[in-house]
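Here the structure is laid out as structure tokens; the discussion comes afterwards.
Only a single protein chain was left out; the remaining protein chains are all shown in position.
Chain nomenclature is as follows: A and B, assigned in order of appearance, with residue numbering initiated at 1 for each chain independently.
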Amino acid sequence: MSFISRGFRGKRRDATSSSRVPPGQYVVNDFPVLSAGPTPRVAVSEWTFVVEGEIDQPKKWTWDEFRKLPVEEVTKDIHCVTKWTKLDTLWKGVSVDTILDGVETAAEYVMAFSYGGYTTNLPLEDLTGGKAWVAYEFDGQPLHPEHGGPARLLVPHLYFWKSAKWVQGLRLVKEDQPGFWESNGYNMYGDPWREQRYWGD
Amino acid sequence: MTVQQSDLKLDGNAIGGLLREIFTMEMTTAESTCAGCHKVHAIGQVEVYMNAPGAVVRCPACGNVQMRIVKGGGRYWLDLSGIRCLEFST
Partner (left out) sequence: MARTAVLGRLNWQLGTVAELVQETSRVASLVLDVPEWPGHLAGQHVDVRLTADDGYQAERSYSIASAPEHPRLAITVERLDDGEVSPYLVGEVRKGDKVELRGPIGGYFVWRGDDHRPVLLVAGGSGVVPLMAMIRHRTAIKSTTPTRLLYSSRSEEDIIYKAELDALSAAGDGLTVAHCLTRKQPPGWRGYARRIDRPMLEEVAWPKAQNPIIFVCGPTPLVEGVAGHLVDLGYEAASIKTERFGPTGG
């Protein structure tokens, strides 16, 4: 092991809730902002959300229409591949089950895509059954652009790079194709409990 | 602390050390031709977003991703496909 810096602790890391903390993670109290590019500025008047791809009839909502969908409030732990975990985060949004209600598809995979060009891939199964939301409120406030507002995907059981910020839509696809980070070293699936951070994990 | 969007944007100087690990050369003076807009910039001038699962390097003229660098699990993954050509002297 390398040299130890006398007296260095780093950000406060709480190990007490260890059964909720996946391997290799530490708990933070703030909400780090990570970004691969400039923050997209999307006015809600222009915002739309679509479901397209392997679907007979693509679906599309404007902001007003989206806000009329049944809403859920959920409290979840989130885990970033850069090793921070944040417990008990409070979100409000629309379940992906609601979004996909009535959709018939042969597709087994989804590419989520965002304003600004970000993409991330997931199995359809990981977006359904009460496991995922399109969230527009965090901690009781409208989701701030630096955290993905107007709306982001929320898939807490996978590493948080799968919870695409500034989400614009879901493309239903037959084959799993790697998204932005998955094509450059990050794991196609990303289960924090099996520590699937990189290719081959 | 409210993080301004601009706060997260640095430049190629910030990844000087990381690029030295990979290239064994000082790279901030290397000149990259963007595969998107074909403009040329010194790596010291390109936009770098480091607060991410990896470093993302973007063309200051057109915003296209020029490089992605991920380091982890004992490996590097390097995508240079956004650079048409990288020029540096011997």
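The criterion applied here is as follows: a residue touches a chain if its C-beta (ideal position, glycine included) is under 8 Å from a C-beta of that chain, and two chains touch if they have at least 3 such contacts.
Predicted model, so just to flag it, every value in this text is computed and none were measured.
J.: Considering the whole complex, not just the chains shown, which residues of chain B touch the missing one?
T.: 1, 3-4, 6-14, 16-17, 20-21, 24-31, 42-45, 50-51, 87-90
J.: With the missing chain put back, which residues of chain A would touch it? List them for me.
T.: Chain A touches the chain not shown through residues 1-11, 13, 26, 30.
To be clear about the criterion, only the chains that are shown with their structure count from here on.
J.: Starting from the mean Cα coordinates of chain A and chain B, work out the distance between those two points in Å.
T.: Using C-alpha averages as centres, the distance is 25 Å.
J.: Which residues of chain A touch chain B in their complex?
T.: Chain A reaches chain B through residues 32-39, 80-82, 117, 145-146, 161, 181, 183-186, 197-201.
J.: Which residues, counting only chain B, touch chain A once they are in their complex?
T.: Listed in rising order, the residues are 2-3, 5, 8-9, 49, 51-54, 56, 58, 63, 65, 68, 70, 72-73, 75-77, 79.
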